[in-house]
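Worksheet: one structure, shown below.
Then we have chain A:
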Amino acid sequence: MLQLSGITKTYPTPQGPLKVLDDVDLTLGAGESLALMGESGSGKSTLLHLAAGLDLPDEGSVHLGGQRLSILSETKRAALRRDRLGLVFQQFHLVPSLSVRDNLTLQARLAGREDDAWTEHLLTRLGLADFAARYPEQLSGGQQQRLAIGRALAPKPRLLLADEPTGNLDEATAAQVLDLLQALIDESGCALLMVTHSARVAAPMQRHLVLKRGKLMDAVL
Partner candidate 1 sequence: MSTAAPGVLRTTLGTLLSHYRRHPGQLLMLLLGLWIASALWSGVQAINASARESYARAEALFSADLDRIARRDGAALSLDDYLALRRAGLPVSPIIEGELSLPDGESLALIGIEPLSLPGGAPLAQQDGDADSLRNWLIPPYRVRVAPDSLAKARTLEGLPPLEIDPDLPPATLVTDIAVAARLLNMDRHITRLVIAPERDVELPSAFVRTSTDALASPGQLADSFHLNLTAMGLLALVVGLFIVHAALGLALEQRLGLLRTLRALGVPARTLILALGLELLLMGLTGALLGIVSGVILAQLLLPDVAATLDALYETTVSGTLNLPWYYWLGGVAITLGGLFSAGASMLWRAARVNVLALGQAQAWRARLRSQLRLQLLFGAALLVGATCLWWYLASTGGQQDLALGFALVALLLLGAALCLPPLLAGLLGLLARYLPRRAALLQWSVADLQLQLPQLSLAMMALLLALSANLGVGSMVGGFRLTFLDWLDQRLLADLYVRPSMEQFEDLESWLQERSEVATLLPTRSTEAELIENDVNVGPVALFGIAPEPILRRHWPLLDTLEDREAAWSALNQGAIFINEQLARRQGLAPGDTLQLKSPASLITLRVAAIYPDYGNPRGEIVLPVSRLATEFKAPSGTLGVVLAPTEDRAQTLERLQNALRQRFLLTGEGTDGTPLIDQQALKQMATEVFERTFAITRALNALTLGVAGLALLTTLLAQAEARRAQVAPLWALGVSRSRLVLLQIGQLVMACLGTALLAIPLGLLLTGTLVAVINVAAFGWRLPLHVFPGQIAMTVALAVMVAILAALIPAWRLWRVPPRQLLQEFAAA
Partner candidate 2 sequence: MKRLLAISLLFIVMLVIGWQFWPDEPPSTTSYAGLGESSGDFRQALPGTALTFPKDHGPHPDYRIEWWYLTGNLVAEDGRRFGVQWTLFRQAMAPSNPQQDASETPWTSRQLWMAHAALSTPERHHFSERFARGGVGQAGVKTEPFDAWIDNWSLRAADDTAGFERLKVTAQGEDFGYRLALEAEGPLVRHGKQGFSQKSADGQGSMYYSQPFFQVTGEVRVDNEPVAVTGRAWLDREWSSQLLGATQSGWDWFSLHLDSGAKLMAFRLRGAGDDENGESYLSGSWITPEGEVTPLELEDLRLTPLEYQSVAGRDIPVHWRVQVHAHELDVEVRARHPDQWMGTSFPYWEGMVEVSGSNEGEGYLEMTGYADK
């Protein structure tokens, strides 16, 4: 499903170049769930961006669904992203000018895979059925993140990439959202790569890795 091999990524900083990822290998099979942990600035998000094809590694290769990302054009990578991937961000990144329903179906529509039954199911499962005509700003934080998760799952992706999906939520809400996410992942059989710094959030995942000084190692919860 997702395979990263020998990934190296360096960023220029005022203090000189910083090697964020150093010869990292990672494989994620279909339906697997993996928690990627590490401290702030450890390169978790960078790894996620590389996996999504939003950025390209300095060295090494990223294969997504059997295709090597670095030899694809920007347009092909974008197509791959909308077809195969679901993305969930810490900041939600909902479109303020679109209704809840339109936000939910945005990526599915982009991918040309809108499925009304699935949309209704998602709305119900996410507890947003009564809010479908509202706008994101009229939702609570937890509702917004649920909507963001729904948007990512609406096109039935093979792989969900989530970057601190509960980082902006209080503990109780975060737990609810996580449970829902886990349930939906199980339902859809989609793989999950979640970046988090919280062991509690990571716990339900099948595999746990931690990034330290650019190196990837197994995490001990």
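Heads up, the rule we're going with is that a residue touches a chain if its C-beta (ideal position, glycine included) is under 8 Å from a C-beta of that chain, and two chains touch if they have at least 3 such contacts; residues count from 1.
In picking the candidates, the idea was that all candidates are chains of the complex that A comes from, given by their letters.
Since we're looking at a predicted model, the values are computed, not measured.
Within the complex, chain A makes contact with only one of the listed candidates (1 or 2), namely 1. Contact residues of chain A toward candidate 1 in the complex are 49, 52, 54-55, 74-76, 78-83, 85, 87, 89-91, 93-98, 102, 106-107, 109-112, 135, 151.
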